[in-house]
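Moving on to chain A:
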Amino acid sequence: MKKVFMLMTLLVLSFSLIFAIQLPAGISRSETLICDIDGGRVGNPNLWNPYAPGWRGDAGLHTVVMEYMWEINSQTGKWVPLLAEGFPEALDDTYTKWRIRLKEGIYWSDGVEFTAEDVAFSIMMLATHEEIPIYTFWHGLIKEAKAEDKYTVYIELKRPYAKLITLFASVVWGPQFKVVPKHIWEKVDDYAKFENNPPVFTGPYVLKDYDPSGYWFLYEKRKDWDRSGLGKTVGEPTPKYILYYTYGTEEKRIIAAAQHNLDQLVALTPEGWDALRRRDKYAMAWYKSFPWGWPEDPCAKGITFNCAKPPFDNKLVRWALILAIDAVEVNKRGFGGTVKYSPYHIPPLTAYKEPYFDPLDSWIREFSLPDGYKPFDPEIPVKTAKEYAPKYDIPTDPESAKDMFGYGWWKYDPVEAEKLLKSQGFTKKDGKWYLPNGEPWRITIVGHGAFNDSTRIALIVADQWRRFGIDANAQLVEASAFTAMHQTGDFEVSTGWPGCGAIADFWSSIGNGFHKRWVKPIGEVTTSNVQRWVNDEYSRLADEMEKYQPTDPKVVEIGREMLKILIEEQPFTPIVGTTKIVPVDTYYWEGWPTFDNQYMAPTWWWGNFKLILPHLKPTGRK
Partner candidate 1 sequence: MAEKLLEINHAQIYYATLAGYVKAVDNVNFDINEGEIVGLAGESGCGKSTLIKSIYGFIKYPMKAISGEINLLTNGNKLNMLFVEKEELRKVRWKYISYVPQASLHVLNPVTRIKKQFLESVKREHNVKEKEAMDEVKEYLKSLGLPPDVLDSFPHQLSGGMQQRVIIAMATFLKPRIVLADEPTTALDVVVQRGILQMLRDIQKELKNSLIIVSHDMGVHYQITHKIVIMYAGKIAEIGPTDEIFNNPYHPYTRLLINSLPRIGDREQRSGIEGSPPNLLNPPEGCRFNPRCPSKMKICEEKIPEMVEISKGHFVACHLFQKNGKRVKEDAE
Partner candidate 2 sequence: MKSKSKKKKIVVSIWDNKRFVVGFTLLMVFIVLGFIISNFSPYDPRSWGTVPEELPPSLKHPLGTTSLGRDVFWFLAEGIKNSLMIGLVAAIVGGAVGVTVGITAGFSGGVIDRILMAITDTFIAVPSLPILILLAFLFKGRASIMVLGLIISIFSWAWPARQVRAMALSLRERDYISMAFFSGEKPYKILFFEIFPHVIPWTIANFINAILVAIGQEATLAVLGLSALEEATLGTGIYWAMQYQAIFRGLWWWIASPVVAMIILFVSLFLTSKGLQEHLASRRS
């Protein structure tokens, strides 16, 4: 009996003990920031070459070691020159000659000064070396890049290209262009096979140690951090060490955070966050309370139609299917009510309010289908707010609801959907829909098995369409099949997410991306416009948009017209924006960006994460 009692005491004791992660000797937990690795285990941890197709930046390389010419503050949508000074200067009206200025006094981590030679070398490397497979595009674009002086780069293009900065500046995750040290890379024979280990870049941290199995990476702050781009631009990053560590499954990451062994998590499901916040009083997300997550992820999630496959080539059929979707339910079941509705084909970002959403608001309310039906429902956000108000005490007035849940979405109106379908020759017998040719209507929605949002939307929409009378089902496939099926047009409806954008100029994403020139017959591979949607007017506007620099006000003007066409046509239909629940555990570190302190976006896995580091403060807990 006594033994049992002793044992129980021991168990209770060990219960109260929180086990800290074991760090190497000489490194204390209080000066170490532990970060999650977005993509999990790194397959080849020896590979530090950002131009190798298989490189991984999310384990620290591009967040704390590398620096880009321009990072983006994804909260404001504004570029932050990091290595560059100011913005690219067009030297002529046709945008073929450019000049880029660099900051002075930045040094590579091996002590060599960072100069225009490095930038010119890097550009020419991309423009001339065939073995770097991702950059073939640069061969056709760059004619010459040279250092005019130590801090000035001159670039000449083979053809006019107004969007030059989008190649050099981070828009979402990171840019195509990563500057490399000339003094190291000029000695390399084969750029595609070069491992670049240990990595030498301008960032404030250097690689100290890493797991040969790719589960963790330890970085140490440079002694001369003030000679990094970040040090020159923002200030001193606080943590002395940064440990990238992947615990694996969501369950384990939750436990790790609750035990204060993980300071920052890349993404949790709404349920995972629910589980964490009940266990860890130090855990914190973007909003203090519901709906918690950061709603500014640059891709809206929804469904995509294959416009080359009947009956999805008929826009009224597409509209009917949209009206058979209950977005409120999608939000509730798929995301626990935490996401914003996205009626537009760009994500529901704060940055888009002023250029697009507000100016188009009255238009979208009045927008009507050919039969005069007005599909837009601005009441949906209020409805959702009211649903969650009792549980979370949130305001339900239209303005607050708009902030939380967006501008609205399309009505859930199976009656109108039925009317539309019948007008197109569809018939309904015994609650089941039949195609105009008399066959039963079956739809397979392809979802991305590895992305929760895509999976859940596919399953919920399939369920809703079944209730509407269509024999719909969802097929979840892995990444490899998902993209391939899109590229060859081997799908009917999918939950892909082409509706991306972070800056007002959406030319590089849905602008050029939905140009009719990319459309290929089903069976042939196309990398863009996999919806195979052909619209002459839209393509003309896209061509027009290409001619202006991203900062030009004309871009937004054209953009609004393009959005109108997309709304009318619906080649793909975003349903909700993406809310990233990217919590932090503030036991050791505080000063993280939040809704109340929006100096940056909580984009831990993007290159711009480094901009947050100087704002962090240690709590002093041991």
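Selection rule, in plain terms: all candidates are chains of the complex that A comes from, given by their letters.
Going forward, contacts are C-beta pairs under 8 Å (C-beta built on N, C-alpha and C of every residue); 3 or more make two chains touch, one makes a residue touch a chain; residues count from 1.
The shown structure was predicted, so the numbers you read here are calculated from the model rather than taken from an experiment.
Which member of 1 or 2 touches chain A in this complex comes down to candidate 2. Across the complex, candidate 2 is touched by residues 250-251, 254, 269, 271-272, 274-275, 278-279, 329, 332-333, 336, 444, 446, 449-450, 452, 455, 459-460, 462-463, 466-467, 473-478, 481 of chain A.
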